[in-house]
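The next block holds one structure in the form of structure tokens; read it before the comments.
Shown here: the complex without one of its protein chains, the others still in place.
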Amino acid sequence: MWAFIHKLGSPKWFYGISAKLQPWFWVAAALLIVTGSLWGLAFAPADYQQGNSFRIIYVHVPAAFLAQSIFIAMAVSGLVFMVWKIKVADMAAAVMAPLGAAMTFVALFSGAVWGVPTWGTWWMWDARLTSMLILLFLYLGVIALRGAFTSRDSASRAASVLAMVGVINIPIIKYSVNWWYTLHQPASFTLTSRPAMPTEMWLPLVMMVLGFYSFFIALTLMRTRSEILRREANKRWVQDLVKDQVEEAR
Amino acid sequence: MSLCLQARQLACERDDRWLFQGLDLDIRSGEIVRIEGPNGSGKTSLLKILSGQLSDYQGELFWNGAAMKDVREHFLANLLYLGHAPGIKTGLSPLENLAWYQALSGTSSNDKDSEEQCLDALESVGLAGFEEVPAGQLSAGQQRRVALARLKLTPRALWVLDEPFTAIDRHGVAALEKQLVDHAKAGGCVLVTTHHALTASPLLRHIALG
Amino acid sequence: MAFDSFSEFIAMGGHAPYVWSAWGVTALLLLASVWHARAEQRQLLKSLKRRVRRENSSRGNAQ
């Protein structure tokens, strides 16, 4: 177990294994997202209440899932980095944050746009949207904190601590916002909770969710590889690797 | 009962730059160890590692033969560290400043004895008569002396001093140097960085970085 | 197929602006992040290779 963790922690090993894994996730992401999109946009039946505006669900829900999952992944990476001092975990956490913020923004934007035909307004202090907005601020905080330190080692630790504090707070925030919302808007219509969606409606949704997750993994692997090269540029193995590539090019 | 702080294959990397690597150290009772090196060679980082403040290092630290992480409390109870900044609150009087340090070392700040000890310590660094003056009204050198009064106030075996001679006048420097030698002679141990030339002594040892 | 013609598909039953803008922004952000990751990787490798070549040539001069 211990040896495995440290092997996983070696940037060189990770660089090699991620090169093998990466294509599979890209293919899975492309297949799932393209099929899910076509199905969701063109073939799934329109909602009896909301009509075709319901098709926004196929981007809103996967983005919202990912927004929350990425924050958890970031906090777990931070924990792994702090406890076992595995630098790859921190590199992954660093590249996850902007994607998480982007996904939170997508969830917010699609939610707001969806609100126009549904509620007749661009913004509604709906529990789900409000939680998303707070999550966006949490992401921005982590990114800003990481950027504020001159020493990268300190930045990594500080961002890890903040991500862990944030992840403990996310369920509390969600719970309290839900509570607040039901208090002020009793029994109102929420965007995505609906009884018994027919199969041809939820199956593309599942595909989109899985596709978004594959995309997240693929992109994180790719950007972590870049981050490894950037941080380990002075290490022997990186220089040998680059030398080999230069030789091949001749 | 002698003390001994050991480091094995100590290495410190800050932002992909090795400050030092493969450092082996044995620091024992009766020694004054001076860490030397140019600016930015990691003197302060080494002192921070050896005083248990910085955990971001590779290698092993041993305190009296036991791994540092197992005996951290015992180590800290025998350590006195003075950093670049004197750690003196300008809003408090020298007496109040020392009382807080005394309480951190586990002695009550209320009883009469401990106040007496604080007064003695301040007198020994030439600050008699300044006990109740807000430290903000003292000069930089006087504030440094308040910090140095802790050397007498809380007897600790291991002193780790980062540039202790800063802002001290010539008379004070001589007294401090004598204090370091006396401490080593009494079986204590001093770890010091300084730009000031220390008088040669059989107890003095140099470690060069960078 | 939920639509009878392509123009109906584009119109989205009158909800076109909402559906297409939400999907558009999502697609844009996904593609932009891929593009950014690729550009980042290329630029990094380019600068690393340039460094290796420079070291090679300087070593060649010295010999």
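Think of it as A, B and C in the order they're written, each chain with its own count starting at 1.
Please note the rule applied: a contact is a pair of C-beta atoms (placed from the backbone, for glycine too) under 8 Å apart; a residue touches a chain by one contact, two chains touch by 3 or more.
We adopt the following convention: contacts and distances are computed from a predicted model.
Per its UniProt record, the hidden chain corresponds to "Heme exporter protein B" from the list "NADH dehydrogenase", "Heme exporter protein B", "Branched-chain amino acid ABC transporter permease" or "pH regulation protein F".
Put simply, the missing chain touches A, B once the whole complex is considered.
On the side of chain B, touch with the chain left out of the figure occurs at residues 1-3, 6, 8, 26, 28-31, 48, 51-56, 60, 62-67, 71, 73-74, 76-79, 81, 83-92, 96, 99-109, 155-157, 183-188, 202-203. One chain of the complex is left out; on chain A, the residues touching it are 82, 134, 137-138, 140-141, 144-145, 148-151, 154, 157-158, 161-162, 164-166, 168-169, 172-173, 175-177, 179-180, 183.
The rule we apply is simple: only the chains that are shown with their structure count from here on.
Centroid to centroid, with C-alpha atoms defining each point, chain A and chain C lie 17 Å apart. A straight line joining the Cα centres of chain A and chain B is 48 Å long. The distance from the centre of chain B to the centre of chain C, each centre being the mean of the chain's C-alpha atoms, comes to 56 Å. Touching two or more other chains at once is no residue of chain C. None of the residues of chain A touches two or more other chains.
The touching residues of chain A, counted against chain C in their complex, run 33, 37, 41-46, 51-53, 55-56, 59-60, 63, 98-99, 102, 105-106, 109-110, 113-114, 116-117, 215, 219, 222-223, 225-226, 229-230, 233, 238-239, 242-243, 245-246, 249. Touching chain A in their complex are the following residues of chain B: 14-16, 56.
The touching residues of chain A, when paired with chain B in their complex, are 151-153, 231-232, 234.
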